[in-house]
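FYI, not all chains are in this one, though none of them got moved.
To keep things simple, chains are lettered A, B and C as they appear, and every chain counts its residues starting from 1.
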Amino acid sequence: MAEDRYQKGLEKIKELTSADDENPTGFMDIGERFADIAPDLTKYVVEFAFGDIYARPGLDNKQKVLTTITALVAQGKPQIEMHIKTGLSVGLTPNEIVGCIMHLIPYTGFPSVLNALTAAKKVFAEQGVSVTPTEES
Amino acid sequence: MAEDRYQKGLEKIKELTSADDENPTGFMDIGERFADIAPDLTKYVVEFAFGDIYARPGLDNKQKVLTTITALVAQGKPQIEMHIKTGLSVGLTPNEIVGCIMHLIPYTGFPSVLNALTAAKKVFAEQGVSVTPTEES
Amino acid sequence: MAEDRYQKGLEKIKELTSADDENPTGFMDIGERFADIAPDLTKYVVEFAFGDIYARPGLDNKQKVLTTITALVAQGKPQIEMHIKTGLSVGLTPNEIVGCIMHLIPYTGFPSVLNALTAAKKVFAEQGVSVTPTEES
């Protein structure tokens, strides 16, 4: 059963990152580099964060990643880069990702948004994603 | 033109709150109670937050409110109640709202989530919304 | 196995709260009041927060609760009251709890500390705990 949760988490990560069988966790940081000091961390990341929470019903993957990106903008965490990658991977358009960050100006203020756009721009460049901003209505 | 932005903001608020012509800003707090000390506040809320930002293209209304709710969970702000109401008004299901809050456990921790669920439960009760949680997959 | 984690979590809670068999989760808030809107929340609290994390080796219970209280002071969360109760239950002295809060002045500033002391004083009064502050060395 615990193995089930780990397996379920790995499959969720594979789904989120469009990973293949050779590198099944894709670009997702599951904390394996801490195996020497906190060998149970990866288990919690995979089983709990992905096997339990990301696998919950209620939101689709796009909504889940949008929610994740928003939380990381509000907290100013560097993990936002990885989750912008995940957003692209699950099918959020660059416009939706930028739209989410821009929407936060009245809630988190401009500095948080500028820092998040820097991360977005970097990821878009790395991924070779070209952005065609929607015309303002 | 400034009048246009104010008008555009009011229409956005009306759309978000399903308000009618008699009470065009619905349940949205646009800060009118501060007219005596900060008479320009309501202008900024309506023109900037709603006329500029909420009216941006890129995200649909459901995504915009999901993003707003997430930011308010991460920051622990009491405005979350009003925006959960907005969520219901634009068509987010109670399951989507709860799903958004629950999804944040690995990012904001349990206490923020418990406090947000308290707000959600209160709003659902006030609005007479019955919740049928999706079965876990 | 999942049942094992749930059972392990419940036993940890019982240990932390000195609960008896009639009310095995004692005064710990495990989110049961959200069963109607988020029926899986209690499972995550019991299995993950208590069955996985609180059950980890490395720190003893006193250290775990000290760490929890500190995080809640830094974040300004109302859950601090419940965890001050837990602190007393696992054997932290009132002086240690106050010592922890006072130690944070140079890191979180005075307002956070004043708010946390208000919570501590309330819990000490409810529990009938008398405090004999250690003389300053």
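Quick note on the criterion: contacts are C-beta pairs under 8 Å (C-beta built on N, C-alpha and C of every residue); 3 or more make two chains touch, one makes a residue touch a chain.
What you see is a predicted model, and the numbers here were worked out from it, not measured in a lab.
S.K.: Number of identical chains in the whole complex, 3 of which are shown?
M.R.: Across the complete structure, the repeated chain appears 6 times.
By our rule, only the chains that are shown with their structure count from here on.
S.K.: Determine whether subunit A and subunit B, two copies of the same sequence, contact each other through the same residue numbers or different ones, counting it as same when over half of the numbers at the interface appear on both sides.
M.R.: Same; most numbers are used by both subunit A and subunit B.
S.K.: Can you give the whole-Å distance between the Cα centres of subunit B and subunit C?
M.R.: The separation of the two C-alpha centroids amounts to 32 Å.
S.K.: Express in whole angstrom the distance between the two chain centres, defined as the mean CA positions of subunit A and subunit B.
M.R.: Those two chain centres are 23 Å apart.
S.K.: If a residue has to touch 2 or more other chains to count, which residues of subunit A qualify?
M.R.: 48, 53, 56
S.K.: Quick check: in the complex, which residue numbers of subunit C touch subunit B?
M.R.: Residues 29, 31, 33-34, 36-41, 44-45, 49, 72, 75-79.
S.K.: Mind pulling up the subunit A residues that touch subunit C in the complex?
M.R.: 1-3, 5, 40, 44, 48, 52-53, 56
S.K.: Can you check the complex and tell me which residues of subunit B touch subunit A?
M.R.: Residues 48-49, 53-59, 63-64, 66-68, 70-75, 95-96, 98-100, 102-108, 133-137 of subunit B touch subunit A in their complex.
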